[in-house]
Structure formats: structure tokens, C-alpha cells
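Could you have a look at this structure, given as C-alpha cells, before my questions?
The other protein chains are all here in position, but one chain of the complex has been omitted.
On to subunit A.
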Amino acid sequence: MDKINKNDLLKLLTSLKDKNKLIAPVKAEKDIVFDYVNDVKDIVLDFTNTVKPAKEFFIPQREDILEFNNGKIKAIFSDEKRVFFGIRPCDLKGLCVMDPTFREGIEDPHYLEKRKNTVIIALACTTLCDENAFCESAKAGPVADGCFDLQLIPLGKNEYFVENGSKAGADIIDKNKQLFKKADKSDIKKMEDTKNKKINKKKVDLDLFLEKLKGRFNNKAYWKEASLTCLRCGACNYLCPSCFCNNMVDNTKKRYRCWDSCMFRGFTRQAANLIPRDELYTRFRQRLYHKYKWHKERYGVHMCTGCGRCVTYCPGLIPYIDIINEVSNSNGE
């Protein structure tokens, strides 16, 4: 078992940058964001989390996928090799829970190529990032339990325990042996303490919620009341690390896809303008059922990683956590 200190970590990232495009948390003008990094000195290591989740590097908000040229159609791919450093466990788990939807049935090469070509070095959390985070209840954090190539777990300020999660991860350690040190017993204890430490302020029981959702579907009055201040902005989908729905748009030269939101009226617009989920409450309900029931039933995981963004960034100030707890504690009708 290995550890690495901050200086050596930056050296490691510098060397990885030579052959890969490096994505890492940096300071934009006023906020911490994920960006391509030229100089590892720009990397911010003590950030909480970004407003926009890491998924934008795997399924961009807008992505050209086909090119039309004189009747010929060409698919647009990127086979760029990338290293994504600093992804937080909730965002990482978000990718893992959306993976099967791109993999099973018809494969989506645009997404899968990017996943395949990106080495992920996750960064575990030791402090609360957001009052509304419930990653512990969602079994996504504050330390990731998989999906990474490497995970760094802070051991104090300048040192990280290194957890290896894949062959690509092992290769990195192998090729850069001089930068890693052996973790001793006290390091392992610190790492385990971090894993066991509870830092969330909010708690939910997603399994109980799923159970109680079963009988709640037709309670129109409840869903109407719950969605009363929804401003149809799409933030709870756009900023969700696990929402993946997208729309295809053709123009004269290209087909692009862009993020979509099940909170939009147009999301289910059909020919002749029939809109199955025309009423706002049905869309609001759809989002919760997809995330906490149907996805779980289909793929065995909840489509929620407890990052808290849907609460923090909701302009309608909808208290999703209260809704989950309310339904969980109800008689299920």
C-alpha cells in the first residue's frame, strides 16, 4: 500500500500530462471548476466541489456527434487520452451509475470512448462540501468504494493514501515508483478513520424511500404540492452527476446532442404535439421515480449520489431531502 506527498503528486501529474490531456480542479475567475491544465501549479487541492459536475467531460452539455457533408455522414469521435484528477466520489459514482445506460443495448461510442480513454484519479473528501450533501446515505462518499483507477485519501494536509482500483492505476504506480512511499500502519489507520468518519449533516434512507414510493405514485395532491415552486429550470438534471438524458438536434451541417431535462414540457413532446407529461407535477414525479425506483430496479443502483446540488441550486428552493424523508416516513400512500 502506497502514499504520496503533495510535491510528488504534482510531479506525477506533470509527468502524466506529457502523454495525456490533464483535467483537474482550478480556479476560474470566482469559482473552482474543472478545466484542462497546462501548469500543475494551477491545480486547487483543497476545493469542496464544483457547481457543474464532472460529467461535462464525458457527456458535454453540447456535443457534435455527426457531420453532414454532400450527402456523406461522418461520426465525430475523440480518442484523446486523458487523465482526470480530483474528481470527487459523488461525481465519480455518478459516472458509474450512468455507465450501464450507455453500455447496455445499443452502445454509445461517444460516451464509452471517453470513458475508456480517461484515467480517473479520484480525490476523497474529508470535510463537508455542502449543507445538503447526503453522500453517506447514497453510499457514494465521502470516500469512493470503486470506479476509480486511483483514489487519493488525504492523510493530513500534504500527504495522500493511494488506493489502486484498476490495471491502469497499478501501471501509474509502477511506472512512477520513485514518487510513492510505502504506507505504514498509522497511515492505514488514518485512512480507515477517514473512511469511517461521518461528515454529512443530512441523512436519508433510499431503500425505504423506494419502498414507500410504490404506493405514492397516484397521490396527485401530494406531487402537486411538492412541485409547487418548481421553476422548470432544469438545474436538478443539469447539475446532477448521474442524469444523462440528452436531446438530438440536426442543423444543416451537423447533428449535435445536448443535455435534456425531464422537468421540461418538451421532453415528452410527440408528433401532433401530444405531451404525455404536460402537467408539471407529472414531470416532477417522473424525475424522482426514475432516480430512486426505476433505475434501481433496472440496474441495481440508485441514480443519485447524494451530492446535494439539486437542493442547493434549485431556484424554486424545493427541499428534495425533506421530500425523501417525508415519503419515507409516511404510510406509503
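Basically, a residue touches a chain if its C-beta (ideal position, glycine included) is under 8 Å from a C-beta of that chain, and two chains touch if they have at least 3 such contacts; residues count from 1.
Everything below uses one rule, namely that contacts and distances are computed from a predicted model.
From the set "ATP-binding cassette domain-containing protein", "ABC-2 family transporter protein", "Formate dehydrogenase, alpha subunit" or "MaoC family dehydratase", the protein name that UniProt assigns to the chain left out of the figure is "Formate dehydrogenase, alpha subunit". Screening A:7, A:158 or A:229 for touch with the missing chain picks out A:229. Residue in contact with the omitted chain (choice from A:44, A:170 or A:258): A:258. If you put the hidden chain back, the residue from A:58, A:111, A:238 or A:320 that touches it is A:238. Residues 28-31, 33-36, 51-52, 56-57, 60-63, 228-229, 231-235, 238-239, 247, 249, 251-253, 258-260, 264-266, 269, 273, 312-317 are the ones on subunit A that touch the missing chain.
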